[in-house]
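One protein chain is absent from this view; the other protein chains keep their places.
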Amino acid sequence: MKTAGCDIGSRTAKAVIFENNKIISSAVIPAKLDPVESSETVIQMALEKAKLKMGDMDQIVGTGYGQQEIPFAHRLESEIVCHAKGAWWNMPSVRMIIDIGGQDSKAIKIDENGKVIRYTYNDKCASGTGRFLEIMADALQVALDEMGEIGKTSKERLTISNQCVIFAETEVVSLINEEKDVADIINALHRSLANRVASLARSLTIEQDVVMTGGVAKNRGVFDALSDGIGVPVKALDGIDPQINGALGAAIIASEV
Amino acid sequence: MNSIFMEAATNLEISSIRKWKEKGGKIVGYTCSFMPVEIFHAADILPIRLRGINAHSMEISDSYYGPFVCSFPKAVIQLAGSGKYDFLDGVVLSNGCDTLRRMNDCWRKMGEDIKGALPSWFYYLDVPHKPDGHAFEWYVNQLKKLISAIEKQFNVQISEVKLNTAIKAQNEIRDLIWKIETLRRESPLKLTGSEAYAAIIAGTLMPVDEYKNHLNEFLNTILKRKGDRAEEKKKIFLGGSICDDFELIALIEKSDAVVVGENICFGIRNVKDRVSEANNPIQALTKKYLSTSVCPRMMGWYKQRAAMIIERIKHIKADGAIIQNIRFCDLHGTENGLLERDFEKNKIPSLRIEREYGPLTETGRLKMRVDAFIEQLKSADIKE
Amino acid sequence: MRPELKEYNLDWLFASTFSVAKYLANSSPGEMEYVYKYIPYVSKLLKPLLETGKPAITFLDLFGDYYTNIVNAKENGKKVVMTTFCFDPCIFYAVDNLLPVTLEIGTALTSLAWKRGSTDFMDYCTEIGFSETGCSSQRGAMGAYLAGLGAQIDLVALNMGGVCDTNANAYNFAAQYLDVPYYGLDYPSELTSDDVREYHHQDYRNLVRFIEEHTQCKFDIDKLREVLEEKRKQDDLMNEIEDMQRLIPSPVPGIFHIMIYAARYIYSGKKKFTKLLGEMVEIVRDNAKKGLSGLSNGVEKNRTFLVYIDNYSNGIALYEWFEKKGISHLGNILSRTFAETAPYTTGIPGTAYRIDTTNFDTMIDTLADINARMPMTRTIRGAYDAPNMWLDDTLSLAKIYGADCCIYLGTPGCRNTWSNIKLMARDLEAFGYPTYIAYGDSFDSRVETWETTEMRFEEFYNIRGLL
Partner (left out) sequence: MSIAAGFDVGSLSTKAVIIKQNKIAGSAIIKSGPKPVESADRVMAKLLDDTGITQGDIKRAVGTGYGREKIKFINHAISEISCHAKGAQFFVPSARTIIDIGGQDCKVIKLDQDGNIIKFITNDKCASGTGRFLDVMAKVMNIDVSELGKLSQKSTKPISFASICTVWAQADVIKHINSRRPAEDICAGINTAMANRVSMLTNAIKVEQDICMTGGVAKNQGVVKALSSILGCRIKKVKKADPQLIGAIGAALFAQEIL
């Protein structure tokens, strides 16, 4: 049975093609203004890689911020369930998933069957979301995906404390004006974001193994800071792009009918 | 700048605390100015005011406290959760405000998750929001209960004699601090607000005798000073939420200003700000500590507080007042709104700011405001 | 505040709206639809309300009455006292020249009936110096009275000091700003000891003196007794409703909780409120006899208990959503009474109040005991997990009513619950109650849109398999 999962986020759109418990292909594109367009483009990319056509799909499950807009989805499933499913499939020992998305972040607790026990979203403040890094990358005039690398070279330990993203940005501006090194500022931003998210996991009481999913998981700076933040090592998904985890989960769920 | 006081103002576990512990001395932390330190001194226990300085993240406290909460108690919980307060033998919490009252809930819960985060002795002092009548009696009883709790926990005797000695010692310190307070507004300028403030903060962290000696030394060095061009600097009065992160005062003084007085929940307000040595010590402590002059938590006494503050500002001839509140501190946030209005009536220029507690990363935004305020005060002189 | 808003008086708007609205009941469905076209927002509240029949008319009549009296207060030589919702107002009705305005109820009504709720008044409070982070439940209506768009306030009397400082602080600001006398009852963090009982009694006696001093009029013992006897009847009726709510399916229509919440905090001790409760009890009894659910579609799929406040912003979207989903609304902490006769009071001495009308002193003590056991003054004073506090109350209520899950809804202005709701949720989950923490504001829809809240609710009920 051939299935697909399509995850339309606020920043990126992802698709995964799945057959006999294997990932056949996947695709990630930056989200377009029109989610319908995003979903169609990304699924086509994934299908082409797999040399398949839309018609070959037995089931397609949609998820993510823009799931309502996916025209070809047979079913919709919440991100929480999809992330849980994807991570559990990839690593059955997982009991806790931390996902930093563009719009919001989540900590999810699952049982040994990948069923969601409890979950929580970021406190109503965007400084705990992927958007935080975007806005900061803007202010620092560096590329979002370079931040991880740049942060590594940090020497001085700075602090960015403000809850409000825009005020945090002003803090960054003052740090720039104090001629602080950009690497140090980025490093502080990583810790600031990681610590906000760490508190989510902590409020559910940590249980291992913990994995981190979502695009931000590729940012080594945040990834390592998160381990410090929750006090236990955070694992990376085994051999797959953490960004497609939601779509993967959706594809797996699609295959479960 | 006095190095011992500086160390005290900017660090948590200061050398005198370490020394005290090495001597096998007990240390109890408290969170609110409505807790009479004399009681602990009388038991040879060192009471220290809990602070949130140097808390650089909130990942622990944010898992107990919600998002819409003042960052001061959060910072304290964060430090306790990361082992910075492991040296405490006990803690006395009280209902300073909703959030401080709830610190009791959060700290205990954290104790379940993090081994050793909860001190062996954890006490809650229930302070009324009124100064007189049945409230006075209630507080007296609370102090009696506190005393017997201490006696039981640390098996000590807190006799009336010991209490009276402790009161006497604290009063001597109050007199010394008052000397500093009077020097602060003299011109030419003999000491900065940061110096004075560091000295006052140190007082919430040090054994009495040690502190007294340092105060005396400090006073002597000040008196020897020739003094600095005070007249060019603008004299600022600072009020509002708890502010033991004295960098705020340092920041204000960077802008060609000097902080000549505060109305923050420690330090002393006037020469009469002492504990009576005449009668029953517990009654006397109640009279001093169950005060309406310190904190807006004493609801319904705004007029008296405002009158006292305005009188002080005029008495110390401050050029203007900066009133600040920590984000989500509604008590001060609101009272500052009323003060702003009454300052205007009394022709006292004022700057009202809201800030986060802790590492002063909002420097840029704060500096711009303070600079502008000082420029405003200066342009006012030119006009005259 | 926008200049045009300064043209409308809050009390007058309510008075006219409610006293006119009750006549809608006499009109034909066609006529109603026609009228609703002209009142697109108020109708959101009126429609489901009027569907309840008799109680709706009494409810509207009661509020029309209440606000008309406030509008005419000065002409009738009455003084107006500003007070809070967790203060039992029946004491004021034992003095013949005093009328209470309860801010939180006013705020709730604006958010239920008006497009922008009371957000303009909230912002006005900020403009005149009140902390923007303060609780929205007061900021709403308070703005109107401070702007002079409501009755002129003669004195401020309330409780909550020590329980909810944020609340007491708001009223203190109002008193200072309007420069009128202020008296606040103060509450230690414990509930049941003899010391605290004594404290409550003395504190309340000072309140009585305060009222007498500022209204130049003595309490009439017979009037006091009459009010308390009326309150006794009201408690019994509320208890009966509470008791029947234990049935599965619950025979209590969700909207009754709004009606009780709103009416009890302004008309406690008044005959009209007794009438309202009587009519509600009849409906609930009838449903119970027939084994009917209080839900309009009749099918109860889930029973939800709100551990704190209801959602009054966004009209009554929450109730409509519950109806749509087949969720029985089991009420919230605030629609509770802790009379010793209530089905969930434990019988532990000091936890509940008894009404004793023997003489003046026993009556004043009774009132003190009642006030000390109003939902919030009782529940969120001490540590959340201390005996007879938030966790205890929530667990016993959730158990008695067979709740499937709990929802926290509040306001970002609540320092109290936002300081321990995460701990609460943890414990409730441990006791087997799936618990969702909503970040919205019960009185200010700007904090989180209903669409977002609804999306989160959908997700919660689905993921946790509650429907």
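Just so it is clear, A, B and C label the chains in written order, and each chain counts residues from 1 on its own.
The rule we apply is simple: a contact is a pair of C-beta atoms (placed from the backbone, for glycine too) under 8 Å apart; a residue touches a chain by one contact, two chains touch by 3 or more.
Predicted model only: the values in this text are computed from it and were never measured.
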Displayed partners of the chain not shown (whole complex): A, B, C
Contacting the left-out chain in the complete assembly, out of C:Thr126, C:Thr341 or C:Thr362: C:Thr126
Options A:Glu40, A:Asp99, A:Glu169 or A:Asp184, residue touching the unrepresented chain: A:Glu169
Hidden partner interface residues of chain C, rising order: 1-3, 116, 123-124, 126-129, 132-133, 445-449, 451
On chain A, residues whose C-beta touches the chain left out of the figure: 10, 33-35, 66, 69, 103, 126, 129, 131, 135, 140-141, 164-167, 169-170, 173-174, 176-177, 179, 182
Those residues of chain B which, in the complete complex, touch the missing chain: 327, 344, 349, 352-355, 364-365, 368-369, 371-373, 375-376, 379-380, 382-383
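Criterion: only the chains that are shown with their structure count from here on.
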Pair of chains whose C-beta contact count is the highest in the structure: B-C
Chain separated most widely from chain B, comparing mean CA positions: A
Approximate Å spacing (C-alpha centroids) for the pair chain A, chain C: 42
Separation of mean Cα positions, chain B and chain A [Å, integer]: 44
Shared interface positions of chain C, touching two or more other chains: 412, 422, 426
Residues of chain A engaged with two or more neighbouring chains: 123-124, 203, 205
Contact footprint of chain B on chain A as seen in their complex: 123-125, 157, 159-163, 167, 170-171, 173-175, 177, 191-192, 194-196, 198-203, 205, 229-230
Complex contact set, residues of chain B against chain A: 56-64, 66-67, 71, 113, 327, 356, 358-359, 361-365
Residue ranges of chain B in contact with chain C within the complex: 63-70, 73, 95, 97-99, 101-106, 108-109, 124, 126, 128-130, 133-135, 138, 141, 296-297, 299-300, 302-303, 325, 327-331, 333-334, 336-338, 340-341
